[in-house]
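Only a single protein chain was left out; the remaining protein chains are all shown in position.
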Amino acid sequence: MTVMVEEAVRTLSYREAINEALRLEMRRDPSVILMGEDVTGASQSDDEAHLDAWGGVLGVTKGLVHEFGRQRVRDTPITESGFMGAGVGAAATGLRPVVELMFIGFMGVCLDQIVNQAAKMRYMFGGKAKIPLTVRTMIGAGFRAAAQHSDSIYSTFVHFPGLKVLAPATPADAKGLLAAAIRDDDPVIFCENKVLYDTKGPVPEGEYVIPLGKADVKRAGDDVTIVAISRMVLHALEAAEQLASQGVSAEVVDLRSLAPLDEETVLASIRKTGRLVVVDEDNPRCSVAGDIATLAATQALDYLNAPVKLVTAPHTPVPFSPALEDLYVPSPARIIAAAQATLG
Amino acid sequence: MTVMVEEAVRTLSYREAINEALRLEMRRDPSVILMGEDVTGASQSDDEAHLDAWGGVLGVTKGLVHEFGRQRVRDTPITESGFMGAGVGAAATGLRPVVELMFIGFMGVCLDQIVNQAAKMRYMFGGKAKIPLTVRTMIGAGFRAAAQHSDSIYSTFVHFPGLKVLAPATPADAKGLLAAAIRDDDPVIFCENKVLYDTKGPVPEGEYVIPLGKADVKRAGDDVTIVAISRMVLHALEAAEQLASQGVSAEVVDLRSLAPLDEETVLASIRKTGRLVVVDEDNPRCSVAGDIATLAATQALDYLNAPVKLVTAPHTPVPFSPALEDLYVPSPARIIAAAQATLG
Amino acid sequence: MDISRDRLLWAYERMCLIREFEDRLHADFAAGKIPGFVHLYAGEEAVATGFCAHLRDDDFLTSTHRGHGHCIAKGVDLRAMMAEIYGKATGACKGKGGSMHIADVDKGMLGANGIVGGGPPLACGAGLSAKIKGTDQVTVCFFGDGASNQGTTFEGLNLAGVWKLPVIFVCENNGYAETTSPRYSVSGQDIAARARGFGMPSIAIDGLDFFAVYEAAGEAVARARRGEGPTFIEAQTYRYYGHFEGDTIKYRDREEEAHYKSLDCIGRFRTTVIEQELLSQAELDAIAARAREAVADAVRFADASPLPGADDLLTDVYVSYPERELWPFQEVRA
Partner (left out) sequence: MDISRDRLLWAYERMCLIREFEDRLHADFAAGKIPGFVHLYAGEEAVATGFCAHLRDDDFLTSTHRGHGHCIAKGVDLRAMMAEIYGKATGACKGKGGSMHIADVDKGMLGANGIVGGGPPLACGAGLSAKIKGTDQVTVCFFGDGASNQGTTFEGLNLAGVWKLPVIFVCENNGYAETTSPRYSVSGQDIAARARGFGMPSIAIDGLDFFAVYEAAGEAVARARRGEGPTFIEAQTYRYYGHFEGDTIKYRDREEEAHYKSLDCIGRFRTTVIEQELLSQAELDAIAARAREAVADAVRFADASPLPGADDLLTDVYVSYPERELWPFQEVRA
C-alpha cells in the first residue's frame, strides 16, 4: 500500500474528508457497504423529502445514500450487537462492511462481536477466515456530552490482538487512513474525534491512501519528543509553538496508528531528543500512553535524560460540566509544563 | 479495614478458600447475595437430589445453596447483560451482590453494565450512589479452553475509572481479598485463575480480610524485582528459586490489587534492586504489565540500572493446542532469562 | 374515574411542570445558554405522570436519555435538575452528570441513562432488591420504541419474568428513535405483542390520554405490589421537539406534528376535568402559573449557582481510593 496523491490539494473539514473517503471507496469497490443507526435517516419513509434526513448523528455520512442507495447505506435498529455481528458475518462472507458504532462508549453493548468474534476468528480458524471490517466510531471529550458519550477508550481495543486501531488528527490523515482501513483485510477500529469534525486542513483529491502502522512527525524538534494522539496532536502542536518561543525545540509525533504501533518512529525521536512526553486524552491505566512509556523503558532507557512524563485524562469518567470537562482534557499548558519538567 | 487472623491456619485449596469467603460473608451480612449461571444447578427442579447439581461450572460455589437457599444463591438464565445489570441495580438499592461472570472472556456480552453503569454511576450522580458490587470471574490460560475461555484480560477493567480489580495468587489471598471485595462499597472485579483452583496453601480460619490496594512481597531479594500477577506469581517464585541457585537474589512482588495500584511497594522494590521484570499472562498492549513499566519510567527512572523487561503473553488470542498454549503462558524459563538480561 | 382530587391536582401540576421545564429548555438551548445533548420530553407528559401517580418515594424508576419528565414526575427537585443541566455545582449530580444522567437515588430515581437499553437490567436489580428484602416496593422501567429492540431490554423482560420481579416495563413509543420509526425498526411491528412472548401481561395504550395511562399503570403497579410479577405497557405517545435540541426534524412532516399536538395530553386533561367538573378552570390556571414560576425560579437558581471547582474533578469516582491513583503516573495535573 502506498501513498498516492493524484490531484491538487484542497481544504476540507475532517468531516468532509471522512465522507469523501467513504464515497471514493464505495465507488471503487461494490462490496463496501455502510451501516449504522440513522446513517441516512427515516428508513421507514418512501418520501424523497425524508431521504438522508440525518446522514449520521453529526452528518458525517450525509449524501452517500443518494449515490449508493439504501441497499449499501443501511440504517439499523438500535441493536449494536446485532448489526456489529452482521458486519462481522458479512465480512467473513465476502463483503467489506463499514459499521458505525455511534460513540465508542457504546462498545459495551456489542464488544463481544468485536473482540471475541471479529478479532479472534482468523486465529481460531487457523488463518482460514479474513474479516475486512471497518468500525467507525466517535471519541473525544469537549462536546459536553457527559460520561457515556465522551470517552476516548481506544486502549480497550488496542489491548485485543486481532484488531488494528487508528486515530487520525487531521483531515488528510482521516481521509488517507480511512481508505486504508477499508481496503485492509483485518478488522480496523477507526476513531473519529467528534471535536475535530469542523477543523479544516489540506486534503489531497482523488485516491489517497496512507499505509497503516506509520506514525507521523508533525513537527520536527531536538529537545523533547511529544507523542500525541488524535486531538491531542493539535494541543501538542500548540504547546510546541509556545515552547519554541521559550527556546525549546519540541518534536511532535502523531501516533495515528495505535495498533500496530510504529516503534521505529517513536524510538528514533526519543533517541534524538532524550526526553519524552506522552499526551493522551484516554484514561491513564492500561493505556496507549503507558505503552509509549513502556516502549521507552524497555527499548530506549539508555537514551532517556529525564523521567518520562505522561499527560493524560485523570482516572475518572468524563464530567459533564464544561468547567470540569475543560480541566479533564489535557491542555497545552499541561503539555508545556510536562515538557519543561523533562528539561529540568 | 484491617487484617484479622482469628484462629489457626489450615491448608485449603484456592477453590475452598473462595467458597469459604463467600460463606462467611453471606453469614455475616444478609444483604450479600450470589448470582450467576448454574451457581447451584437445576433451578427448574424441586427434587432435593438435583439441588446444587453443579455449584458453579467448576464447583466453586458448591454447598452455598444448602445454607443460604435459592433466594440468596440464584441461578440465572444465560443473559449476562440482564443479570449483571440486575447486580448493579440491586447494589444501587441496598443489596451487596456477588455476580459471577463465568469467564472473563464473556465480558463482551455485558460490558456496558459494568463499565458504563456500575463504574460510572457514582461519578455521574455526583457521589449520590454507591455500588457495592463484586464480580467474580475466571481468568487464566492452561486449561485447553481455547481463545474465548482462556483470556486474562483484566487490563480492560483496570482501564476504566470507577472499578477496582483484584487478582489473588494464593488461597489465603483469595479468601482475604474476596472478603474485602464484598465489604467494599465500590464495584470490584475479582479475578479467579481457574488453573489455580486446585492449588493449596495455608488459609487463616474465621474472619480474614486483606485491605485492598496492597501488593505483597512474596519473596524478598536484592538484585532484581519481579512484579507478577495471579498465577504468574507462582512462576516468578519458581524462577526466583532457580535464580537463587545461580546466585541472583530476586524479589517477587505479587501485585494482587491491579486497581488501585500499590505504587509504594513496587517503587520501593525497584529503588532497592534497580532492576525490573514484569510478568503478566495478559496480552501486552495497554496492559497492567505496561503500567508497571510506566511507573518505573515516570517515577523510578534514576534508579533503573537496566532496561525494564516485560514477560507477557504474545499479542495473539490464546491458542487451543496444548503445544501452543504452553508456549503462550509466560514460563519460569522466560522469567529467568529476562531477569538475567537485566543483570547484563 | 377512580382518582382523587388531590391526585388530579398533583397530576396536572406535574404535567405543567414538565411541559414548562422542557419548553423553557428549548428556548434557552436555542439561545445558546445550555451545552451538550438535551433530549426533551414535551408531549409525553401523561406517561411519566400517569405512572408516577401510583408510586411512593421508596419505589424505584429507571429512565433514559430523555429523562427530565421521569425525574419531575418522581419528585426530583426542580432547582437541582435545572442546575444540573446548567453544569452547576448545585446540580442534582453536582454538575457531573448533566441532562443525560440526572439522578436522585434517595427519591428512587436511579438515573437518566445515556445508553439505550441500559435501564431494563438495572430495573430488574431494583426489583430484586425489593423481592429479597421482602418489601412491596415497585420499580417502573421507562424506555423508548428504539430501546425496545435492544438485546438488553429483552434480557430484562426475561429475567423479570423468570424471577417474577415487581417491575413494570413501560415502552414509551413516541414514533421515533432519532429519525427511525418502529415501523422500520421493529420486526413484527407490535411491541406489546413481543413482550407477551415473555409470559407477562402486556398491552398497548393511548399514552396521550392521562386517564388511560393512569388506569393501566394502577393495575400494573398493584399487581407488582401484590408480588404477581412484571407487566409490560406500550404507551403510544409523541415527542414535540426534535430528537435532541438542534435537530431540524427533517424526517417527519409538519402535518403529523400538528395532528399529535391536537391530541395534546395536557389539553385533553384540562378538557376532561373541566367537563366532568372535577377541577375548575381557575384551579388549573393557578397550577399552570405556579409551574411557570417554579421553572423560572429554577432557572434563576441555576443561573446564580457557582460552577464546580477544580477539586470536584477527582471526587465521587469511588467511595474510597488512594488520591494519587486518580491521576496515576503524573504530577502535572489540571
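The chains carry the letters A, B and C, assigned in the order they are written, with residues numbered from 1 in each.
Please note the rule applied: contacts are C-beta pairs under 8 Å (C-beta built on N, C-alpha and C of every residue); 3 or more make two chains touch, one makes a residue touch a chain.
Predicted model, so just to flag it, every value in this text is computed and none were measured.
J.: Shown chains touched by the missing chain?
T.: Touch partners of the hidden chain, whole complex considered, are A, B, C.
J.: One chain is left out of this view; which of A:G55, A:G85 or A:P322 touches it in the full complex?
T.: Reading the full complex, the residue touching the unseen chain is A:G85.
J.: With respect to the chain omitted from the figure, which of B:R72, B:R183, B:K218 or B:R334 is a touching residue?
T.: Residue touching the absent chain, from the options given: B:R334.
J.: Touching the hidden chain in the complete assembly: which of A:R122, A:R231, A:R275 or A:R334 does that?
T.: Here the residue in touch with the unshown chain is A:R122.
J.: Touch as defined at the start, partner being the missing chain; which of A:S13, A:T199 or A:Q299 qualifies?
T.: Hidden-chain contact among the options goes to A:Q299.
J.: Against the chain that's been left off, what residues of chain A make contact? List them.
T.: Against the missing chain, chain A presents residues 33, 71-72, 74, 76-77, 79, 81-95, 97, 112-113, 116-117, 121-130, 161-162, 164, 184-186, 213, 259-261, 263, 291, 294-295, 298-299.
J.: For review purposes, identify every residue of chain C that touches the missing chain, sorted by number.
T.: Its contact residues with the unshown chain are 149-155, 157-162, 184-190, 193-200.
J.: Tell me, which residues in chain B touch the chain that this view leaves out?
T.: Where chain B meets the chain not shown: residues 37-38, 41-45, 47, 49-50, 53-54, 57, 75-82, 105-106, 108-109, 143-149, 284-285, 290, 293, 309-312, 314-317, 319-324, 327-328, 331, 334, 337-338, 341.
Assume only the chains that are shown with their structure count from here on.
J.: Please tell me the distance, in whole Å, between the geometric centres of chain A and chain C computed from their C-alpha atoms.
T.: 34
J.: For chain B, what residues touch not just one other chain but two or more?
T.: 81, 112-113, 116, 123-124, 161-162, 259, 261, 291, 294, 298-299 - these are the residues of chain B that touch more than one other chain.
J.: Where in chain C do residues touch two or more other chains at once?
T.: As it turns out, chain C has residues touching two or more other chains at 91, 93, 95-97, 101, 113-115, 151-152, 317, 325-326, 328-330.
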